[in-house]
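The other protein chains are all here in position, but one chain of the complex has been omitted.
Residue numbering begins at 1 within each chain, and the chains themselves are lettered A and B in the order written.
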Amino acid sequence: MLTTFFKDIDAVLNLLDLTGTLVFAISGAMAASTKKLDLFGATFIAFVTAVGGGTIRDLLIGTTPVGWMGDIRYLSIILIGVGLTFLFKKVVKKLRKTLFLFDTIGIGVFTILGLKKALLIGIDAPMAVIMGMFSAVLGGVIRDILLNEIPLIFQKEIYAMACIFGGFIFVMMQNFGLGFEVNASVSILTIILVRILAIKFKISLSGIDDSELKFFKKEK
Amino acid sequence: MLTTFFKDIDAVLNLLDLTGTLVFAISGAMAASTKKLDLFGATFIAFVTAVGGGTIRDLLIGTTPVGWMGDIRYLSIILIGVGLTFLFKKVVKKLRKTLFLFDTIGIGVFTILGLKKALLIGIDAPMAVIMGMFSAVLGGVIRDILLNEIPLIFQKEIYAMACIFGGFIFVMMQNFGLGFEVNASVSILTIILVRILAIKFKISLSGIDDSELKFFKKEK
Partner (left out) sequence: MLTTFFKDIDAVLNLLDLTGTLVFAISGAMAASTKKLDLFGATFIAFVTAVGGGTIRDLLIGTTPVGWMGDIRYLSIILIGVGLTFLFKKVVKKLRKTLFLFDTIGIGVFTILGLKKALLIGIDAPMAVIMGMFSAVLGGVIRDILLNEIPLIFQKEIYAMACIFGGFIFVMMQNFGLGFEVNASVSILTIILVRILAIKFKISLSGIDDSELKFFKKEK
């Protein structure tokens, strides 16, 4: 069974990528609803939340037309996400924990797929890791800017650091010749684990104005 | 006479494109003046309002250098727009209705020219329609972000929906082999009409937090 899983890693990742897109779109639509945007505004926010990170990565590394332009499934799934949020807002609110899990999986998958894409076109490993992290987090950054907020991930959670850490693991493991399937699985699980543990134990990064010199702090 | 019009459709569209650019630049400069920006700030806002949408479309579909980079007329006309607003601010304010008409024409023209550009480089129709809409509305979105506001078109007017609808009409009509002139004219007029009717009858899109499930609502 494990062999089958690894054989079909691309199919699995593709499915998780689309699931992540759906969950990101829902989170964008939910955020839009707190600002009294209309349906177009909500759809636009959902769209940039879901594909914004990958779009910026594609632009920076020079892959155009950007990814979602040639694959109608992304737009379709985003519209489904907005529709679900519009029709079943209360249910969506209650599913917060489930959505969080898929959001975290999405971040992991986006990071590793973005990292892989950057490596494939010849970007050096350290920059490719950053491109992976950008793929996962910049959609949320654009969402927050459009909603006139300072981006959430600049203020709490080690979200982005989890992506960088997972990307680093991926690049390291490549040296051991284990194959993409194993590398991707391990590093995505690492990202998920680091994020969940950080939230569980309320660990976040310090800011520059902290007088005590500590990189990590525990929230009260 | 109609034949001549259709013969010269490219010249007409080009003229309307430049007129739209002028009006977008004026609207950007006016918006800047409400925020006490200096002349550079006003010019920058005018510039991104006028060319921002087309720039993002060009980046997403991979057309670089972006369009206005190779045609000094765009920059010139934007500077003229800022100059006119600076010199005749009161007159510009009084011309609001005329400007609104040209703004609406501009949106129609930007949509169809953007859509055509996307189709020409092989983007699939649904995405090309979105690229057309992006060309028309994203300049205003960047303007609002730079002025630290939640973008206006996320909150009211069916502005962007008019562009999508017009783009859809354009793509549909292509199947009837009517030629670009007729398609462009009809779909641009559709966009103008939809926007004017929506404003006249105060029709706008619902938001996600509306309890009654209606996609459109009438403003009070």
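As a convention for this text, a contact is a pair of C-beta atoms (placed from the backbone, for glycine too) under 8 Å apart; a residue touches a chain by one contact, two chains touch by 3 or more.
The structure presented is a predicted model; accordingly, all values stated were derived computationally and were not measured.
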item	value
Residue among A:9, A:84, A:101 or A:145 touching the omitted chain	A:145
Of B:69, B:91 or B:120, the one touching the omitted chain in the full complex	B:69
Where the missing chain touches subunit B, by residue	29-30, 32-33, 35-42, 44-45, 55, 59, 64-66, 69-70, 72, 75, 82, 85-87, 89, 145-148
Contacts of subunit A with the absent chain, listed as residue ranges	59-62, 121, 123-124, 126-127, 130, 141, 145, 148-151, 153-156, 158, 160-161, 204-209, 213, 215
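Just so it is clear, only the chains that are shown with their structure count from here on.
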item	value
Centroid distance [mean C-alpha coordinates] between subunit B and subunit A, Å	32
